[in-house]
Structures are given as C-alpha cells and as structure tokens.
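Below is one structure, written out as structure tokens; the observations come after it.
One protein chain is absent from this view; the other protein chains keep their places.
Read from first to last, the chains carry the letters A, B, C and D; within each, the first residue is number 1.
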Amino acid sequence: MSNSDDRTQTVSGKAAEASSTNKPDGSSRGIIVLCFCIGLVVSLVFGWVVFPRLLYSRKQQPIDFNHSLHAGLVSNGCESCHFLRDDGTYSGTPKLAQCIDCHQDVQGNSPEEAKFVEQYVKKGIEVPWLVYARQPDCVFFSHAAHVKAAKMDCVTCHGNIGDSEHLKVYEQNRISGYSRDVEGASLIGFKKHTWDRMKMDDCSECHQKQKAVMGSVQTQKEGCFVCHK
Amino acid sequence: MDSAFIPNGVRRCAPGKFLVVLAVAGAVLLWGVYAMLLCWFKGLNQTNMNNNYGFALWIWADLAVIALGGGAFFTGFLRYIIGKDELKNIVNYAVLIGFICYSSALLILAIDIGQPLRGWFIFWHANVHSMLTEVAFCLSCYFGVLTIEYIPLILENRGIDRVPFLHHLGHNMHDIMAVFAATGAFLSFFHQGSLGGVAGVLFGRPFSFREGFFIWPWTFFLFTWSAAAYGPCFTLLITRITEAVTGKKLVKDNVVELLAKISGWMMATYIIAKIVDTLYWANVTAPSKGFTLMDFYSHNAFYGVWILILEIVIGGIIPAAILITDKGRKSPAARTTAFVLAVIGVCVNRWVMVLQVMAAPVMTFDKWALYYPSWQEVATTILPVAYGVILIAISYRYLPIFPQEPELNPID
Amino acid sequence: MKAEENHGNTKKFGMVIDLDVCTGCGSCMVACMAENNVPFRKDESDKLKSITWMRVYKLSNGKPYPETDICYLPRPCQHCEGHDGHSPCVSVCPATATDYDMQTGIVSQIYTRCFGCRYCMAACPYHARYFNWYDPVWPDGMEQYLNPDVSVRMRGVVEKCSFCIQRYQAAKDRAFMEGKTDIEESDYQTACTQACPAGAITFGDLNNPAHAVYKLKKQPNAFRLLERLGTNPKIYYLSSREWVRRAGDNYLKNEGPAKIG
Amino acid sequence: MFPFNFEWIWDMPHMVFMGGLWYALGILGVGMTYCIIKAAVNAGNHATGNHD
Partner (left out) sequence: MKIDRRSFLSLGIGVAAGTAFSPLPWKLMDDVSIWTQNWPWTPVPAKGESTYVNSVCTLCPGSCGISVRKVDDRGVKIEGMKGHPVNQGGICALGLAGLQLLYSPDRIKTPLKRSGKRGEGKWVSISWDQAISEVAGKLKELRTGGQAHTVAGITGGGPNTLSRLFKRFLAAYGSPNFFNTPSIDNSYRLALQMMNGATPDATVGLDLENTDFILSFGCGLLDGWGSPVHMFKTNTAWRKTQARVIQIEPRLSRTAAKAYQWIPITPGSEGALALGIANVLITESLYRKDFVDNYTSGFEGVVNASGELQKGFKQHVLDNFSPKAVSEITGLDPAAITLLAREFAKAKAPIALFGRGQGKLPGSMDEALSIHALNMLMGAINQKGGIYALPTPDCQAWPAVPPDAVADSGVKEPRLDGAPSDVYSRLNQLPPAVLSGKPYPLNVLLVMEANPLYTMSNSKSVQEAFNKIPLVVSFSSFMDETAQNSDLILPNHIYLERQEDAPLPAGFSKPVISLSKAVFKPLHNTRHAGDTLILLAKGLGGSVAEALPWKDFEACLKQAMGDKMESLQKTGYWINTGAVFPDGKTTFTTPSGKFEFASSAFCPGFTPVKIEGDASYPLLMIPYDTMRLASGYTANPPFDTKILEETILLHQDGLIEINPKTAQSMGLSENDRVLLQTPRGQANVLIHLEEGIMPGVIALPRGLGHTAYDAYIAGKGVNLNGLTGPIADPLSGLDAAWGIKAKLSKA
C-alpha cells in the first residue's frame, strides 16, 4: 500500500507510457489466453487422471482365493473362518493352522490351491494376505460391538467380497500406505454403497445415525476412545 | 546494473555493497535454515525444551514479533480508520515490518510444532474453544491482509509497474485498501488478544491465569492494547535504525512525533491497566489459589522482582513518560531511548507470560525449572532477523517505501 | 474439600491412592510402561524429557534430621473434569486431539490427531503430559513385547495416561460376547492398579456406589491435588498425615486444609 | 472448520467464531477477486486502446 493520492497521476502516466511501448497485439493476447488454457487443461488432466494412477500401487494377492467356493462349503457363513474369539477379539484373516484342517493335501484341481499347498502349507509359512479393510494402528475397531451387540452384517462394511470368485487387485496408497478400499475409490469422496469407503467420517456417519451415547465434550458426538486406542 | 528497478528520485548504494550486506545476512539466514532443517528432520530433540517447557524461546519469539509487528495494524488503523493522514508517510514501512514479523511468526510456528506436516489440522479440525485456534486463524488471515497490503508496494517497483495488469492490480488494491485495512484491524484486535488469552486461560497455572470478561481473560485485552502501544514504537525504532544505517532522514519529525505521541498515550494507559491487573492478580486471583506474589518471584536462581520492575517501570512507565511529554518526544535521543525501552518492556512481558509461566511450579512438591535454549533454537530465532534485514534491504532498495525520502534527500 | 461436580448417571472412572500404603517402589510406573508401549532410551535420568505416564513423586516434610519424613505420591493423569468437562488441557487443544468423555470421565488423547503444539502441556499443572521428543526406538528384537492393543506413538506428539483405555475396550468386548450390557468393577482395572504390590491403588467408577472408590473418596483423609485451581481431578489420595494432605495444594500461611471450602 | 467436518457443531461458539472468520475471509476474497478481475479488464482495455 502506498500514498495513492499523489501517485495516481504520475503512475498512470508511466503506465500509459509503458503500455504504448509494450502493448500486446491481438495475436499475442490470444497466445496468452491459449497458454493459460493449455496449462489449465494439462494440470487438470494430470491431477484427475494421471495422479491417481501414480498414487496407488497395484498388488496381486499371493493366492487367488475363491470366497464364493468356500462359502458354499462351510456351515457358518463368514464366521466359519473369520470368527470372534471368546474374549471378543477378532481372528481376522485365517491363519495357516485353520486352512490346514482341509488343505493338508491338495483337494481339488485348482492351480491356486496347488500353489497354496506347495508354497505355504508344505513349508509352514503363513500367507502374507493383503487385507483390503485394514485400518491403521490408531483405530480400535471392535467386531464384537458391531456384529454381536449391534447385530450388523459383514456386507455393510465389507461389501460382497464373500460372493467373489477371485480376489481383486490390492491397491495401496504409496504415501499413506492405506488400502484403497479404506480410502475409497473415488477421489472426491463420492460413494454409492456403505462399504465404498471406511474412513473416520464414514464410521461417524453411521455412529451418529445410531444415536449412540454422545459423551464427547468437544464434538458432542461419541468419545474419541470409543474408536481410537 | 539494477538502476532500472530503483525508484525515481532516490539514491542507492552501489550494487556491490548491497550484495555484501545480502551475503552477510544470507549467511546468518543459512545458519538458521540449517538449524530449522535439523529440527524438521531430526525432531524437536534438537532443542532444549522439555516436558516442563512445552513452550519456550520460540513461542516467546512468536509472541514478541507479533507484538512488535502490531505497528502495522495499529498504524493502518490510525491511517485508514481514524484518518490520521500524516501517517501515510510511515505506514508502508509499518506494513513491511509487520509482514516480516508475521511471516517469521508463522515460520517459527511451523518449526515449533512436533508434526509440521499435520500443521493444517489446526484449521481443518479446529477446536473453537482453544485460544491457539483463534491465534492460528487470525494470524494466517492477518498475514494474508499484510500480504495484500504489501503487494501494491511491490507493484510500485519501476520494473513491475510496466506490466499493465500488475499496474492496474496495484491501483485497484489501493482503491479499496481501507476495506482490507479495516478487516486487518478487526483480525488483529482478535489475534493479538488471543495470544494474550493463550496464557490467561490456563487455569491450571496461577501465574498466568486471569479472570476476565465473558470468554476473554484480562490478558486478552492487555495484549491487544500493548501491541497497539508498543508495536508503533518498534516501527519507529526500526525506522530510526534504517535512518542511521542509510545515513539519511527518511521520515519527517512531525510524523514520527505524532506516532510517538499516540504510542506514548497508549502505553501510559496500558501500563495503568497492567498495574491494576497485576495488583488485582497479586491480591485476589493468586491468593485465592493459595499463592502469594512472592511465591512467583523467589526460590529460584533467575526470576525475581527485578523482572516485574523491568517490565512495568523501565519498559513501561519510563518510555510512556518520555513519549507523552513534548520535551521527551521532541528530543531524538530521549525518543529513541524510549523506543528501545518500550521494545524491551514488551519483550519482557511476552517472556514472562511464556517462560516464567512454565518455570513456576504449581504443585507444592514441584521445583522451579529453568531452561537454556539450544543453539538450534537460537539460530532459528535469529533466522527471522536475518530474513528481515534482507527483506528490508531489498524493499528499501527497489521500492518507494518512504514517500518523503526524495523530498528530504534531494539528488543535487 | 469442594464438592466435586458430577456428570449424571454415566460412568466416571477414577482412582483412590492410599499414600499411607504406597511405598514408592515404582511397580506402577513399570507396569504402565510395559502395558502402554512407553519407549525408553539409554539415558533417562533427565526426568524432564523422560516419558512416565505414571510418575511417583517423593514428597518431604522439609524438616531436618531426624524429624525428616517422606511420602511417595504416584501421579497418573488426573483426568480432570474441570467444569463441565473443560479440563485445563481439553479446552486448549487447537486440533481437538484431546477430549473429555462424559460417558467414562476419561480424558482421551489421540496421537494421530495431535500435531505437537504442546499447549496442553503448558496447561497441565500436574506435568502429566509428555512429549515425544525422540523417535521411539526399541533395541533390536525388543519391539516383540509391544502390546497390540495400544498404539505406538510417533515422534512429535503428546501422550499421557489413558486409564488403560484398551482394557476398558477389551472388557466391553468380553461383555458383548457374553451378551451383557455392562461390565463389572473387576472387569476393568488399570495396569498400575493391578500391579501395585502394596495394593495402594483402587480404581473404579466414582459414580457407582457399589464400587470401592465410591466409599474411599469420601473418607475424611481424602484429598485431591491442586483442588483450588478448579481442575476437578478424578484421582483421590488418602493420607493420615496432615503435612501430606497439606502438600496436595497451595495454602497461604494462615490457611489450613480444614479452612478451605 | 466447515460444517461437514467431524468437529463441527451447530452451536454459538462455532457460529460466532467461524462466522467471523468466514466473514473476514469473504471480504478478503471478494476484494481480491474484484481487484484482479478489474485489473484484467483494465489491462484488456489498455490493449485494445481504451484507456481509462
């Protein structure tokens, strides 16, 4: 800011002088606008299309597990393999010990099963599954609270993975390390199903609808330690 | 060499000399940057802060530079809202100094926090009850205002002014500068206050806790008031130093005296309020928590009553007395002394409200904790000084900061 | 003693620590560190940089030999309720990383939210909050003992006692499995309470008349730290010694604890 | 900061504090947009010879 009063005349005089010597003609003005547009379009394309592809790494699961097939063979649905322990903790992805019950030797003629028995069962190595729904360490997620107390079904958060015949590619954010299923496929936060994204706001959305007890002084929602540890 | 960019009607030193100044300041700056990078990459273990001193030198530096940068908002407020027209001759420099102070404050905050990459949480996940949230929002907004106020000045550079778009931009911004300045003043009143609130709301710390009005502790108002009172003194002091360094008279005495007089009266009223506040705190607030005044000024190796005297008498009553009397104000030596004392006074006040708060024990079995900053803390605190010198040198060289300079220093 | 403020019918977890019984052995400190993944460094003798959610202070009556008397005072986070849940630290946190839960009375700290401004530490008169000045590093192999129920804190954030919230979470999970809606007193006990070899610490719901703490807090020997500041803490201390009770707060020369409130 | 943030509550502190903030930001934003657009128009006028 400056002393504009006595500046106006002298400066506009100068500017007039400047513009007379430096006036862009019509074509160069067009180029300027064109350049702006090119920059705009290129960066928009980069930001919306290229960047997301660069951001996520795509990993194949070690074994292409067929959920649909297994779901037909077990008696207790998802909980046959993904069960709650007596203390209320959740077993997560089955350990080799569970699989061995059936897969001591190759059962069928699937090459994936053969690979599983060969590379993991025989060698006694746990399968390094990539967990689509894995939450970061700061989260305390209680399956017992959701499944036992609130009687929610698996699909609400995990989608229809139980019906799948193949495991999809595991997309992982190279920077944050999150699975894309947690971050949501849509970059602008668009979601169609309840399971499309599992970030804090998505949990809170449902939690607020449930009219759970609101203890937080700061947010008048549930206390932080309900979901964090 | 760079004469095309030097404002008309003024004389500047040779480019070589200018570059030497930049190089020296640049070296100091690099030292600070090195320390800053250490803090960012290795963490705050590079400092001597500890669990008793969560706030230390940096937060003091923040509070101090913002109080000193208060000259910008208050001069702007006087110039645009109150209509003290003469101040147009110093408001540019006040804005520049404010810009330096505020950008430094933001930088120091970015170093001070343990997780700089999460710094934006303060905005996104804001807790509106926290004084620090208020500080962060108003500080960044007011920094925006200062940038807006500083831009037209940059655009006045002869080289830049040739571009029509930029020329018009500067012109347009000038036209509505009063709106920006008013917004800035509004924001400033709040963040200066909330900085005071930072310490004042700590009801767990009887040394800093103050009762107050509505949600604001008395320190809220005292801080705004003191920034308005002491900030212009800093502007005037830096102006005086610039004059000494350049060997030129840059601002006319009547302008300086006007601002000094306002500052003096602000200071006088502030110091009365401060004394009342201190008396009330010492006789009512602290005793109600089981403390006597001397509990805060004894049983330790450093903090004694002297600091109270330094802040209130030497850094408050004396400069105020000099500046409100005609004689004192008109004498350049007395005036400058008053500026120096005032700057010391406000810095001591901010020191006390940050570091002594941390030092004084609250639990009966706790001990006084004194602290010495590490070199990394010192370097990063000096960094803004070097940065300020560089920015002032460049701005002075290329921008018409002092409108009265050509008149006061005619070129033959 | 000032009347404590209450929040309705909810739980309000708190502790009563019997200072007559506490021997200052330090079990609570180690139990806490082992339970809560608290890191350690080669030199921890600078106590102002050392993270100990639970810290045992040594109090002295200040008298010369042989009238000297000492007392040990374990100091976890006091989980201040302040006024309406506005404890000294909760209301100052700019990023809502710390919060007061009216359902449990626990002051929470979310490490991933905290960005390390340390304002809460400045606000806490008990020095119950700790900053991670260093990256937490465990000697090679020792990270194996880390508790998966507690997040490991990264450098640059503030941490503090959580009343072993993971144990509350686990207790609730067990209750869900058993189809119960509530937990028993013994289902949720903090690590320090459980470890204390002298049994000096009692933990429970201060609002529940069936819990031991409910009665203990009403004992005439009970006091809280810095009660006059209005922090409204949830840690009660018991001591039969007058000088210890007096050391719990600041008093002017002519005042005595009995005259307050 | 925004009503869709987890931390947001529709209460007085939020409305007053954030209201004041957005008000100030609004003034700055509108002011700057006005200046920029006007400068662009002015510069365009310059280019076509229509001096102000």
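By our rule, contacts are C-beta pairs under 8 Å (C-beta built on N, C-alpha and C of every residue); 3 or more make two chains touch, one makes a residue touch a chain.
Quick caveat, the model's predicted, so the values are computed rather than measured.
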For the chain not depicted, the shown chains it touches = A, B, C
In the full complex, subunit B touches the hidden chain through residues 115, 117-118, 120-121
Subunit A positions in touch with the non-displayed chain are 24, 27-28, 31-44, 46-48, 51-52, 55, 85, 87, 89, 91-92, 136-138, 173, 175-178, 187-188
Name every residue on subunit C in touch with the hidden partner chain.
-> 20-21, 23-27, 29-31, 33-35, 37, 40, 42-47, 50, 52, 56, 58, 60, 62-66, 68-72, 112, 135-136, 138-148, 152-156, 191, 194-200
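We take it that only the chains that are shown with their structure count from here on.
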Between subunit B and subunit C, what's the gap in Å when you average each chain's C-alpha atoms?
-> 39
Could you say which residues in subunit A touch two or more other chains, in rising order?
-> 12, 15, 19, 218-219
On subunit B, where are the residues touching two or more other chains?
-> 125-127, 129, 133, 164, 167-168, 171, 173
Residues of subunit A touching subunit C in the complex | 84, 86-89, 136-138, 140, 142, 144-145, 148-149, 213-219, 222-226, 228-229
Subunit A residues touching subunit D in their complex are 12, 15-16, 19, 23-24, 29, 200-201, 204, 218-221
Contacts from subunit D onto subunit B in the complex sit at residues 1, 5-7, 13-14, 17-18, 20-21, 24-25, 27-28, 31-32, 34-36, 38-40, 42-43, 46-47
